[in-house]
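One structure coming up, written as structure tokens, with questions to follow.
One chain of protein is taken out of this complex; the other chains stay put.
And then subunit A:
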Amino acid sequence: MCRHTAMMAARALAGILRSSSLKVHVDPLVIYGKTSTLRTLGVISSSRQYATDKVYEIRTYSLYPKDVKEFMAISEEKLHLRLRASKIIGYWTSEIGGMNQVFHIWEYDSLKHRAQVRAALASDPDWLSQYISRVISMWCKQDNLLTKAIAGPDGDLDQDKGNLYFLQRYNSNSSSMSNLTSELQSLQSGTNIKLAGGWSSILGPKDTAYLLWQCKDPDDFLVWQENSSEKVKVVPEHSQLLIPCPWSPLK
């Protein structure tokens, strides 16, 4: 059906699904125990990108400074072996607020799905010989946490290269974060700053939430961050400027 009709149908369905009377009948417990949204039902386009019933693993690797250049070269050449195994949201290097660090977000349907992916990779000789064994001594530290998505991009993100990203880490629980995120999203309108996503920890450190922002002009973000922290009163514990790697879907 044409896009307009699809949008109308999606809105109508959204209205029905969100109506309070239907909520009683369509109790989440009834629908296979999953809190479904239109995204997971595949009714609306994936521009919102993140599903509330999936898990998102956030990995941070610290590299030895002398190995960063070679790590980037080997990754550009061989990381495709990993990318075909499961869905990557994005992969960045940290420019300010962390150095010699890579930051990456991976989506899995569930922890069982994640285990299957990793088992398959562990028995993939190409993955081990062409990538892992070549880079493994370059990492001085690896960290990971598991999160749920708490926000997705409002509109369409820039798909061309040359975007910069700012990562804000908050020490807040998911209900505080959802209030904060709505406030911040309303403050971003009229700027060229876009919310790329938000994730809140479920394994790893408690009450750790990340908001990732996309922009073209990093100085605009600095000004926006300074202005919004005056209005919003909640300041990120840590913020970083990230640069997307060539193989990152978010560019």
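Worth a mention:
In this section, a contact is a pair of C-beta atoms (placed from the backbone, for glycine too) under 8 Å apart; a residue touches a chain by one contact, two chains touch by 3 or more; residues count from 1.
Rule of thumb we're sticking to: contacts and distances are computed from a predicted model.
Per its UniProt record, the hidden chain corresponds to "Protein NipSnap homolog 3B-like" from the list "EF-hand domain-containing protein", "Protein NipSnap homolog 3B-like", "Exosome component 5" or "Immediate early response 3-interacting protein 1".
When you scan A:Val55, A:Leu180, A:Leu212 or A:Leu241 for touch with the missing chain, the hit is A:Leu241. Although one chain is not drawn, the whole complex shows that of A:Asn100, A:Gln116, A:Gln130 or A:Gln188 it is A:Asn100 that touches it.
Hidden from this view is one chain, which touches subunit A at 64-66, 96-100, 140, 166, 217-219, 222-223, 225-227, 235-241.
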